[in-house]
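Comments concern the structure below.
One protein chain is absent from this view; the other protein chains keep their places.
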Amino acid sequence: MVGSGAGGPRSLPREEFPAFFEALRAEGYSIVGPTVRDGAIVYDRLEGVDDLPIGWTDRQEAGRYRLERRGDRALFGYSVGPFTWKKFLFPARERLFTISRDGPSFSVAPEPTDPTRFALLGMRACELAGLDVTDRVFQGGPVVDPGYSARRSRILRVAVQCGQAGGTCFCVSMGTGPGVRDGADLVLTEILEPGPHRFLFEARTGAGTSVLARLKTAVAPVADERTAGEIVARTASSMGRALETEGVRDLLRETLSHPRWDDVARRCLSCTNCTMVCPTCFCSTQEEVPDLTGATVERWRRWDSCFNLGFTELHGTAVRKSGLSRYRQWLTHKLGTWHDQFGTSGCIGCGRCITWCPVGIDLTAEIAALRVPPVSVTKEAPR
Amino acid sequence: MNAASPPSLVDEIANHPLFAGLDPKLVRAAASTAQEREFAAGDLLAREGTTADTLLLILRGKVALEVGAADRPTLTVQTVGPGEVVGWSWFVPPFRWRFDARAVKPTRAVVVNGPALRETLSRHPAWGFAFLVRFLPLIAERLENTRIQLLDIHAR
Amino acid sequence: MAERTIRVDYLARVEGEGALKVRIENGRVEDVELKIFEPPRFFEAFLRGRSYLEAPDITARICGICPVAYQMSSAHAMERALGMTVDGPLRELRRLLYCGEWIESHALHIYLLHAPDFLGYPDAIRLAKDHPEAVAHGLALKKAGNALMQVLGGREIHPINPRVGGFYRVPTRGELEALRPMLSNALGLAEETVRFVAGLDFPDIEEEYEFVALQHPREYPMNEGSVASSRGLHLPVTEFEDVFEEVQVPHSNALQSVRRGAGSYLVGPLARYALNHDRLSPRALSAAHAAGLPPVVRNPYRSIVVRAVEVVYAVEEALRILDAYTPPPAPYVEPPASFHATEGAAITEAPRGMLYHRYRLNADGLIDEAKIVAPTSQNQKRIEDDLRHLVERSLDLDEATLTDACERAIRNHDPCISCATHFLSLDVERR
Amino acid sequence: MLADPSPSGASGDPEPPPLAPIPYVVRSVTTETPDTVTLTIRPSATRRIATPRPGQFNMLYAFGVGESAISVSRASLEGELVHTVRRVGKVTNALSAVTPGDTVGVRGPYGRGWPIAEARGGDVVVIAGGLGLPPLRPAIYAILSQRESFGRVEVIYGARSPKDLVYYDEIQTWRRRTDVRFQTTVDAAGRDWYGDVGVVTTRLPDARFDPPKTTAFVCGPEIMMTLSAKALADRGVPRDRIWVSMERNMKCAVGLCGHCQFGPSFVCRDGPVLRFSALEPFLSVKEV
Partner (left out) sequence: MPAVRRPRLAVWKFASCDGCQLSVLDLEDELLALADRIEIANFREASSAVVDGPYDLSLVEGSVTTAEDAKRIREVRAQSRVLVTIGACATSGGIQALRNFADVEEYRRAVYARPEYIETLATSSGIAEHVPVDLELRGCPISKAQLLEAVSAFLGQRAPNLPNDSVCIECKRRGNVCVVVAHGTPCLGPVTQAGCGAICPAFHRGCYGCFGPQGSPNIPSFLAHARDLGLSAPEIRRVFRTFNANAPAFRVASESAAAEPEAR
């Protein structure tokens, strides 16, 4: 039976999954998704189903990530790895334009856009929320970032609902997962049992429907829909972390002088890892790169981080010199002032900043500690 | 107020922000040892290192507070105008001026006798306290301004 | 003329800092001193107490021109001490890395340091004005060597990837395959280089060298072999110190290595070629034939041709290794879990010749004693002999010409002073 | 939104990369102080930026060297722009070294400027410190051009020393006006200075305005703005009517690069002119 794609969820057996890759290619997409490299599940170009992390999972805790074998052949049986989809939309290094001398003046040549259309296969619910955040950052302001928006217009979002929570996940707290609500073109749920290994497909957009129409799917039995719901519910109940979000924005505005910042500053290495692995951190810097003749100059943009000493440099001195002020800037921005700027939290609860911090600084624990009012040193002084 | 009846010394003192609202008896006591003086532009009102025995209430004009050393040009660190005061050295030992005070415009000031005022204030602690409540903030403000100058706020 | 003084305080186009002093009394060469004033850096001393695993990284810093040689000699010495065997693709990859260093180092010496001597230029930049194609070839060859070092070693200078037991990470087939176009092009450039340098003018001089190099039963030597000499010496690496010794002379911060009871000897391309030329690859061998090289070359000026032939060899060898490569199951051979006090020595063929390392380890795997004999310390005495002969032949030359001739004679041997300091200005005193 | 933050304004030509500089020709270079020059520039072709409003800034570009955020101190309808530049780094060194006929790059205008319309009907206090005067100059002219819309207008300008005062001739013209009170003070001076001496806040007690109906525009070094704003607030000026112009490291100038964040604000996009009431909690904490 040829599936129409539209209308309710469809079912695809695991054996037919390679056809999904074919369908994506037939629709003109290059496929990027999870694959095992260097001891982690990373997002990279995929040639076929065999490139997926079949039978692998990850065990994560603060400052520690290890790959482990699963007892089964799940394709998406892991949580989130060190990489984010951000790099496909907002590359770590990007040439913005080239400026050439033109007599006494100069002229600017824009950077040609890469026409590749990427299918982002395996986006998690939290990562879709992250995409919404970066959309607001790069497309929601008065100036739309041309590179981001060009790449953004060419992606297909293939979400996979989480079948298990990672040790540092807290999407439930952030209201971003584990079930996929909005923002996907296609939503997949991997069902390992009971019954044969199969996938539940849901098209949410026209682009998703077009892909689905190329697949021989069956109408999904109601039981499968229920199973999918149970999978998501089970994942939700096994979150590795929780973050109390109630009033956190005000809390952070009121605790700028809390002694806990000194405590975390003693641990923080200012290494930038949390910002580099964060799906929503968007800070960048620009560099003027002239050629040796000095006749043409390239303008490059690359990822930067508020943890770098030079980040706030004004007239030769950093505004935020201390590690304390840099960590505080990051956390207060991510969970607090982000709301003022973009109408949402900057945190999607993926837990990457916890896992990939070499010294295991855990923002959920830091927020909890900031909620404890500091002991005032002046309280009992005057009688 | 008109040209025919200039304000009395007592009125001048009582209207000056430093004394305004204080006990009229204190104002009269201060006025009893005070005199009003005119200074031409360039006149010294106080000389650094000399005995400080006056409190100057500026009524009109402008006074520059100057510091200097032999090896560098004299520097004006503050100018003081109407409603402001020059001098607290009369109040604290060793009772010596810490700077030069020079009129940069024709200036009129009430010159209050420092030692006498000190004596009055010590005999009337309530007056003394009330006066200090006015006087200390002026000193604090001067210190604050000095601190801001030290910050060199225009420095890059 | 009873007394003359000629001074050159600072030798150019050699790696490191040195001077030369020649004392001539009444028309006789009394003394030739190759002075190495490159300050001492005490590597053997601070290797003490370091882990055996650190030796490749630390000893690489002895020389920025041939760091791979230090990494190879130290790694092999440690593996011998610990009874480790590294073979298969890992052995081949090490050879491939060494090919990179030979290509880079030889191309550097041929084009940027040595060729200007023959063509009358002070440097390659000015040479490039009249011979742009030659210099472009040289730079392209050098770049091919560096590309190998980058892919296998992580970077050209002080590669980070080699380790005791193999590598931290081995390349994928694809990563090596990406080098093929560059290497294929380099092969042609290398052959062109042999033709180019074979056409240079060489003084008609031959020296009676005792050539010393590694000899391997099947291969042109790089990482393995026994020590052989053109005077019939043949001994295992472990007996190197029984036959060769380092002596210290007051005029130099470098130790001079001599063959006990026999004096100076020569290591490097001339020695390797003389003792191993039948093991050259086919295209290298035919390039040597076409260049008119006899099986043994004793003219030090023609070392530039031998070096060029070795470049052909190294490129061909690199392509051979690339063809046969399949990634090994593990990037390195695991060292033993526990240690006992032990000792190991190894010699590998640095571009400039044999590089000897010996280490004594304690039961914690820490280095108790290190002994390093660099190629230039082995050649230093022999270069002095070359110079003595040159000056004796050229006493009638004026100072400037003699000075220039001496510098050229030294550059024939591509001395690496940085290496030897553990080297040059010319100062000729004539009385 | 107080000002149209749209940086586009290029007329006619195809849309260039939004962050690309547009070539402008240097018409004149005036030396203000030993380290400060004022550049007058004009579009070199048809493309030009939109007319900046008082308080907005541009990114000025020195070819091959880089960009620097510089406030606009005058903008004509013909597209002529005036910027005052202090040499503090390589870019400003290069910008200061130009001569008439040279080309510099411009993109902008960026940010929100002084809410002049909001100040109508009441008194206005303008406090400038050092190079805080250039961004305030267009505001002062805007107020003077519609003088009848405002109550009393007090301008206090402070600099480190008399030689650090910019726009000296213009200040003399302003001082002669009777419809605006212009006080100038310096932190310290020699005997050749007959004006006031003392940090800028020491002139405030002399200023005449009705605090509850006053709007204040403050620009200068951060510490000077904080002190001035606090002093104004102490006098009773509502904190939400005190406006300060912040300075932070800027790379993109359009809120995309994250560098200029200050508390909840992107200084480039939400500022540089911001309400003191919103900034005060952050100005009181170090290294925000």
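A, B, C and D label the chains in the order they appear, each numbered from 1.
Note that in this section a contact is a pair of C-beta atoms (placed from the backbone, for glycine too) under 8 Å apart; a residue touches a chain by one contact, two chains touch by 3 or more.
These numbers were taken from a predicted model, which means no experiment stands behind them.
Hidden chain, full complex: it touches shown chains A, C, D.
Of the candidate positions A:Arg45, A:Arg73 or A:Arg267, contact with the unshown chain belongs to A:Arg267.
Only one residue in the set C:Cys63, C:Leu96 or C:Val164 touches the chain that does not appear here, and it is C:Cys63. Listed by residue number, the positions of subunit D touching the unshown chain are 64-66, 89-91, 93-94.
Contact between subunit C and the absent chain runs through residues 10-17, 38-46, 48, 50-51, 54, 57-58, 61-65, 67, 108, 112-113, 116, 122-126, 128, 135, 139-140, 142-143, 146, 154-158, 160-161, 163, 167-169, 248-250, 252-253, 255, 331, 407, 416, 418, 422. Even with one chain removed from view, subunit A keeps its contact list with that chain: residues 37-40, 42, 63-67, 82-83, 87, 92-93, 266-273, 276-277, 287-290, 292-294, 302-305, 308-310, 321, 323, 355-359.
Simple rule for what comes next: only the chains that are shown with their structure count from here on.
Centre-to-centre separation of subunit A and subunit C, using mean CA positions: 51 Å. The distance from the centre of subunit B to the centre of subunit C, with each centre set as the mean of the Cα atoms, comes to 86 Å. Multi-chain contact residues of subunit B (touching two or more other chains): 156. Residues of subunit D in contact with at least two other chains: 88.
Residues of subunit B that touch subunit D in their complex: 62, 64-66, 73-79, 81, 83, 104, 145, 148-149, 151-156.
Interface residues of subunit A, counted against subunit D in their complex, comprise 96-97, 99, 101, 104-108, 110-111, 137-138, 141-146, 253, 256-257, 282-286, 288, 290, 294, 297, 299, 301, 304, 306, 311-316, 319-322, 324-325, 329, 333, 336-337, 340-341. The touching residues of subunit D, counted against subunit B in their complex, run 86, 88, 129-130, 159-160, 164, 185, 187-191, 193-199, 201-202, 205-206, 220-221, 223-224, 227.
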